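Here is chain A:
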Amino acid sequence: MAVDVLGAVLAVAGAAFFTAGAVGVLRLPDLHSRLHALTKADNVGLGLVAAGLALTAGSASEALKLGLLWLVTVSASATATYLLAATAHERAPRSGRARAAEVDGAG
Partner candidate 1 sequence: MSSAPFVVVVYAAASVVLVGLGVRGLVARPNLLSKVIALNVTGSGVFLLLVALARRRPDAPDPVVHALVLTGIVVAVSMTAMAVALVRRLHRDTGQTRLPHEEQRP
Partner candidate 2 sequence: MSAVALGLAGYLLVTLVPVALRALRGPTTADRVLAVTLAGTTGIAALALIGRATGVGALLDVALVLAVLAAVPVVVYTTRVVDRS
């Protein structure tokens, strides 16, 4: 019973991260910050939903599959966001690239 409640709480928390990701993707000002919002939903949101479902899973294989699901998504999302960011950086016009370099130097 307590496990059920904990699972539901985790899943709801995951949905909250999806909300943050969706709102962030819409509201944040540029590509790089939107990518940042995307990874919150991908990694934490799906992770919490999967954890909540795995806790209340009927079988070990189902829990294992949820773990694999999360692992696959995390690695795909990390690669995808890196590729998008790197490509945007590479294709940015000269002035944009110079500005990006400044940001790199400051940070």
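If you want to know what made the cut, all candidates are chains of the complex that A comes from, given by their letters.
To be clear about the criterion, a contact is a pair of C-beta atoms (placed from the backbone, for glycine too) under 8 Å apart; a residue touches a chain by one contact, two chains touch by 3 or more; residues count from 1.
Worth saying up front: this structure is predicted, and the values here are computed from it rather than measured.
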item	value
Touching chain, any copy counted, for chain A within the complex - options 1 or 2	2
Parts of chain A lying in touch with candidate 2, wherever the complex brings them together	4, 7-8, 11-12, 14-15, 18-19, 21-23, 25-27, 31, 34-35, 38, 41-42, 45-46, 49-50, 53, 56, 62, 65-66, 68-69, 72-73, 76-77, 79-81, 83-84, 86-88, 91
